[in-house]
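One protein chain is absent from this view; the other protein chains keep their places.
And then subunit A:
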Amino acid sequence: MALPQAKQTATEARLAALSLPEGGWSGPARAEALDRVRAMGLPGARDEYWKYTRPDTLVAAEAPVAKVVADDEVPLFDGTDRLSIVFVDGVFDAEASDDLTLEGLTIDRLADAPDIHWAKDLYGRLETHGQTPVQRPLAALNTAFASDGLLIRVTGKVAKPVNLIYRHADERSDVILHHVVKVEEGGDVTLLENGPAAARLNKVMEVDVADGAGFHHVRVQGREHDRRAATHIFARLGTESTFKTFTLTMNGVLTRNDCVVELTGDDAVAHIAGACLGDGDFHHDDTVFITHDAVNCESRQVFKKVLRNGGVGVFQGKILVKPGAQKTDGYQISQSLLLDGDSQFLAKPELEIYADDVACSHGSTSGAIDEDGLFYLRARGLPRGIAEDLLTIAFIAEAVMEIENEDLQAEINARVEAWLGRRRG
């Protein structure tokens, strides 16, 4: 079917501003992805899955300017023994990064991966698969035009986390990054991500978790005010595998995080969690799609949004249970803490179930700060501001506790506390 004229024009304008990288082994996948983009067109305001989030600045030919903010905080995960890999405006910075060798995994750059590469069978594959039943044109655009990214193959249990650090230096940077992570049977890895990355970031991460493997992901999206980001995670889970991801977002004028997970092997576990804190000109959208296509799998979605001064939070979460995916245990909760009357939370939970022996639940709430809790803390001598901060941390706790590592939990809570403290003045 032909695209509406306006959509086609917008799509071509964006494509005209980009050039297809050389590609090598990824060339065919990129060409196919470009075809997909042309067939779907880039997101427009009338698309069902962009009803609550305006895509125009994400698809415009040029990225809106985003002021670079000097961050005076101690860098995230500084106290964690990790392998650091730095990208500056989307370009790998070898000098700032650690040596890329670590027992249990291999890491290559997408930009200079050798001619024949294991990732050939994966690059763009999970993204393509994730285009049905909901189209995700920005992800296809990413597969076609990604200029850099990492190809991580995990063959064993990796002793320390891999930390991708995204620095932002140019107020006009427009970055497309594409990572592929393949966790092989019995492998286990923790991936940390942090930083604002660019004025505008389009990032895709494809994660293939084999039987019995584990993937743990903690991400903190940079707290620059003007930055924009559209990210996708596409994950495929094998038998008895584990996939856990947590995202903290503070600031950023526009963030859209899509997470598309397919449980294809029996007894697999997927936990997707997120917490965001937004003040003022802040729009944050979590869009999650979980497909249960195997027996006795568990999925959990836990999303918490703290909004004030007109901040907007969106949650679109779907659980699809395919025929035969019996004994599915699906849980979904999305909650917002609205600290004033100007802020908004829009939630669209969806369940679609074609098996008869499943337990799926979903819930969504919006509310103000808990008055009983506030009184309790104040009665112990805590000034109102500090008491409200502690209750805010309490509110997002269910999401933060989805992180298995308690030190990382503490680090996330400390960041949130610092953010709240700065706002309290």
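Rule of thumb we're sticking to: a residue touches a chain if its C-beta (ideal position, glycine included) is under 8 Å from a C-beta of that chain, and two chains touch if they have at least 3 such contacts; residues count from 1.
Everything below uses one rule, namely that contacts and distances are computed from a predicted model.
Colleague: Which one, "Xylose transport system permease protein XylH", "Fe-S cluster assembly ATP-binding protein", "Phenylacetate-CoA oxygenase" or "Diguanylate cyclase", is the UniProt name for the chain you do not see?
Modeller: Of the names offered in "Xylose transport system permease protein XylH", "Fe-S cluster assembly ATP-binding protein", "Phenylacetate-CoA oxygenase" or "Diguanylate cyclase", the one UniProt assigns to the missing chain is "Fe-S cluster assembly ATP-binding protein".
Colleague: Quick one: which of A:22, A:115 or A:371 touches the chain that's been left out?
Modeller: Selected residue, touching the omitted chain: A:371.
Colleague: Among A:39, A:397 or A:418, which one is in touch with the chain left out?
Modeller: Only one of A:39, A:397 or A:418 touches the chain omitted from view, namely A:397.
Colleague: What does the interface between subunit A and the hidden chain look like in terms of residue numbers?
Modeller: Listed in rising order, the touching residues are 370-373, 375-384, 386-387, 390-391, 393-398, 400-401, 413.
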